[in-house]
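Below: one structure, written as structure tokens.
Up next, chain A:
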Amino acid sequence: MMIMLVILIPVIAGIMVPLIPFKKRNHMEIFLEALVILNSLLVWNLLIHRPESVFTLANFTGNLSVSFKVDGMSMVFAGLVSALWPFATLYAFEYMTKEKREKVFFTFYTMTYGVTLGISLAGNLLTMYFFYELLTLVTVPLVMHTLTREAILASRKYLYYSLGGAAFAFIGLIFLIIYGSTTDFILGGVLDLEKIGNRTNVLLLIYVIAFMGFGVKAALCPFNSWLPDAGVAPTPVTALLHAVAVVKSGAFAIIRLTYFSFGAAFLKGTWAQNVVMLVVMFTIIYGCSRAVKETHIKRRLAYSTISNLSYILFGVTIMTPLGMVGALTHLVFHAVMKICSFFCAGAVMYQTDKHYVHELDGMGYKMPCVFGIFTVSALALMGVPGLAGFVSKWNLASAAVESGNKIAYGGIACLLISALLTAIYMLTIVVRAFFPVKDFDFKTLEGEKDPNWKMLVPLFVFTLFMVLFGFYSAPIVNFLADVAAGVY
Partner candidate 1 sequence: MYYMILSILFPICTGVYLLVRRDMESRKNLLIVTGAFFVVSAVLVILTLCITGNGIFTLFSLTDRLPILFRIDEVSVVFSVMTIVVVLCAGFFSFVYMKHEEKEKRYYGYYLIVLGVLVALCFAGNLITFYLFFELLTLSSMPLVLHNGSREAIMAGLKYLFYSLSGAYMSLFGLYFLERYGNTLTFSAGGVISAEMAAQHGELLLGICFAMLIGFGVKAGMFPMHAWLPTAHPVAPAPASAVLSAVIVKAGVLAIVRVVYYIYGASFLRGSWVQYTWMILTLITVFMGSMLAYREQVLKKRLAYSTVSQLSYILFGFAVMDGGSVTGGLLHVLCHGFIKAALFLCTGGIIYMTGKTRVEQLRGIGKEMPLLMWCYTIVSLGLIGIPPTGGFISKWYLAQGTLSSGIPGFSWIGPAVLLISALLTAGYLLPLTIQGFFPGTDYDYSTLKKKEPPLIMTVPILILTVLSVEIGLFPQIFINYLLRIVEKII
Partner candidate 2 sequence: MGANLFSNYGEAVAMILFGIGFGNLLLQNNLIKKIIGLNIMDTAIYLFLAEKGYIENRVAPIVTNGVQSMEAYINPIPSGLVLTGIVVSVSVSALMLSITIRLYQRYQTLDLDEISTRLKKEGL
């Protein structure tokens, strides 16, 4: 019952935003922030006192039910989302002062929270699919929020891609309904080998199709072009949704599909595994190289997101418990790093309407906090030891080594190449900001300064986390290992 509550509170709150006539803007802020924080607390409470039982809401058709369950994966994802959302909302309040039609924005922004929680707490494949579709629908208005022509085109593209992906994921869903003993999530898979008989190859094919289908949201290579375009949305959206909630839910869905529905044992060592792994590796490189070419800050970060998501998927495709640990670690850490760097970019855009890398010369002296934090996140993304990124990469790589899979070795090489590319596209920004060319005159940057606390607080918190995870990641990594081992 609690589960329904945490999903419904944000949805209802979102719907109420346009209905309540707020006297002043900050009334709305307080209202929303309070609700969001409350909800996050509820979520954490829920995760800590975890109900063992499956909570079934309704029977869809036949044996398909809408049901919720809190297992390890849900704890990871729900915990992550609910931890990040209050900060993001705080940031959004400040950022959105310059945008129009705030109420619409916050309506959907808050509803998305609930839907994302729905995905993470879903107890079976159908429920997850349901919220997955819903997520697409509630985020489209956010993408097209600015209502410029390209925003509309971007939102269309986003919609087509996501729905199309879902359509193919749907095929996988069907097969699991038919050939699985149940659609609930059980670590190790639910496939029923008697039913399958000699159709193994068909099922593998279906796995690949479904992987690609969910991979659309996780910006897998052939289907990634929606993500950079969706960068036209306001930065809080880009940061939270297109760096964390939406894309991560794609990765989350793939983890569910791989480890909890098809089962790693069924897939490991098959051609299907090789295919998806190769696709993922290609995406890793592709994303980075595009990011290097890109000069628009947010688009660059978006491409970086693409490649980093494929780190996660790479961990998934290793299909060993360690691989899952690596995937989960990166899922969590990348969320923090990327949201941080996006918020920095957003802060720059908000304070100074600079959108391109080459406009950033010497900004480091004017906005030291923002760019300092940006540097930290850049180093973290590169995977400098002592920051979060290193740990997750380490886990991924050691999982790959441990799996003894030759392709996975190649994957490690991809990780490192992309780390180098990451250095290129992130540090060029940093160098520009902090080491402008000799004859650069700071007159042009008069009056640029750091944003106010609403923006800085989230940034500092995230930085803190990055460093913390970097130096002392043992507890969280152990927790994730337990999750992968199916303790919860």
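Candidates were picked such that all candidates are chains of the complex that A comes from, given by their letters.
Assume a residue touches a chain if its C-beta (ideal position, glycine included) is under 8 Å from a C-beta of that chain, and two chains touch if they have at least 3 such contacts; residues count from 1.
The shown structure was predicted, so the numbers you read here are calculated from the model rather than taken from an experiment.
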item	value
Single touching candidate for chain A, where 1 or 2 all sit in one complex	1
Residues of chain A touching candidate 1 in the complex	379, 382, 384-386, 390-391, 394-395, 397-398, 400-402, 412-413, 416-417, 419-420, 423-424, 427-428, 431, 435-438, 470-474, 477-478
